[in-house]
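If you scroll down you'll find the structure; I have some questions about it.
Every protein chain but one is kept in place in this view of the complex.
Let's look at chain A:
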Amino acid sequence: MASKTLYSQRDPMLKRDCFEDILEERRNSSDLKYALRCYAPVLYKGVTPCKANMLKNIVLQSDQLHYVINQVSQESGEAPDIIQEEASVILEEMAHRLQISTVRCFAFALSKAFKTLFQHVCVNEEGIQRLQQAIQEHPVVLLPSHRSYMDFLLMSYILYTYDLALPVIAAGMDFMGMKFVGEMLRMSGAFFIRRSFGGDKLYWAVFSEYVKTMLRNGFAPIEFFLEGTRSRTCKSLTPKLGLLNIVIEPFFKGEVFDVNLVPVSISYERILEESLYARELLGVPKPKESTSGLLKARRILSEDYGSIHVYFGQPVSVRSLAQGKVNRSTYNLFPRHIPRKPMEETQSFVNDTAYRIVRLQEDNMVLKPWVLMASLLLQNLEGLELSVLTEQTVWLRGLALSYAAFLDWPDQAPTAKVVSSSLALHRGLACVSGDRVSLVVGEPLGPVTPEEALFNRAVSVLSCASYRNQVLHVFLRPAMLAVAMHTAASSKKSEWPGLYNCFSFLWDMFSNDFILCPGDTVQDFEEACYLLVKTGAVQMPQQDIVMTDIGQPTLSFFNGLLEPFLQGYQVVCRYLCEEASEGLTEKQYIPAVRSFAVKLILAGNLRCYEVLSSDMQKNALAALLRMDAVRKVKVADQVTLIVNKMAVNSIDDILGGKLPTQKALLARL
């Protein structure tokens, strides 16, 4: 049943492009000249670029906006003029003011900065050529992965380097707090949107019309982050659909012939925000974006952050994606300028598209050897011998490659060299003492309480996990099957229907933590089987899935890989069953789980530090909510969590391998 065709269907472009280092030329020629050089990009169908002010006028005069202004005016009783004025203020606050001079400043400054921070900035030039072609033919939406503040500056920098049209970028309003920098970003093409404007019709109308106007006319490529925010864990985040809906709608309404979505994968060898993220996940709140904060970050400049790889994926045509899935003529009976909630058919299409794009981003993420080493170190928290680590890394490399991971492994260098240079670059995370390699535990400043020591250790575990997480998308499906097999082994059942049930339970459970396209359970299961069979870890005689003699290391590595997630979710379940009080509010949930876990760890009953991550806690809760084991109830201003203890308890048992995943049981949940 594991069919090769299905797997290859998902990823027809396994052959990937080569990279060029764009810093190389920067190191050999004048940055000033580069910043001042002639820049004349080609636009969509040769349109002339639109001045920021003209763009605002088009938006303010659009039928779409007028309709909403009148509607709001009727509802609120305010005169339309006043609402119109409000719209104009919103637009003023939002709109970009792209100026080539600012871009040139950035080009100069970033050249300097990149050269000190990074060894290489590598770009696939074939992707750039495809993009250039796409920009001329269709409105283009750039969808980069989001791991760092650097992302969007980096994107604009690359496009400038290759003489491509500079994108306009949707940025969160928090950036605007940074006085001077905010304006600089605005002038380099950022436009700012409020984080939440749920019920604000006028805001939504201005915002969506602004984006659509730019898209319809092809004035500039639109860029935004599908994940909505920087991923603190380096796992891809569940995509947000708001902006994607906006940029796709003009196609459904026939306002443009097609829209091209270009997934861009930006992989950092070392993330600037590495330990910052770990602290944030542990509950030290994120520092507010401020210019002075940025200056303090100057310390960063003295460190080596390795290389960046930016991979521009194959442009995805919305038209071809929608073929046979969305009937555009359903838009015929409603005036196009009146805002309307997308139909169910459209919603599920957009959702599906978003997931596929994020998976395309994942596919083209470049993985460094360190990522493999981090995965191994996390399974050996007490440390392991350098020679063993080296040997296992080489083994894991083979496994990753046979699973089509996009691994950037230096070809010529001997393995020992690769391992040691990886360790050197990440000396903040791992240290070699004698011939043992272990995770660094944050250096204690004076006397520390057991809690502080624990948090220090947690910081390095979570930092390290952020590297392991980068490889999860490669191993996830077979790993879930491995866990399912492990669970089944205790109940002596290995026929695939039972395994499938278990797999699908895990799939469902983890679908907030990982990118699992809705409705793809069967396909993912088949892919998992196919991959495990392919590497000889399992055999599938008839209805069974049986581990082979050589499969042991693979399967146990996979079990170890997902162990932190299984344990983490179980801790959450246990907390909800054992400790949670009646009126537990949503706000209290995270700190409460955290202190519950801290207690367990200090008592020596738990060795899993990752459960301290607020990300995992949130995802676990989301899964339980989805499975109806927990309900949210709004009381006054507070959202309270109502726990169905029996249901949570049985989920805990299944995760712990104590209960088979029987349909009947799941149905009762």
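Here is the rule we go by: a residue touches a chain if its C-beta (ideal position, glycine included) is under 8 Å from a C-beta of that chain, and two chains touch if they have at least 3 such contacts; residues count from 1.
FYI, contacts and distances are computed from a predicted model.
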Among "AP-3 complex subunit beta", "Alkylglycerone-phosphate synthase", "T-complex protein 1 subunit epsilon" or "Small ribosomal subunit protein uS7m", the UniProt name of the subunit that does not appear here: "Alkylglycerone-phosphate synthase"
Hidden partner chain, touching residue among A:P335, A:P450, A:G519 or A:P553: A:P335
Residue, one of A:D163, A:E255 or A:D352, that touches the chain absent here: A:E255
Where the unshown chain meets chain A, residue by residue: 254-255, 257, 327-329, 331-332, 335-337
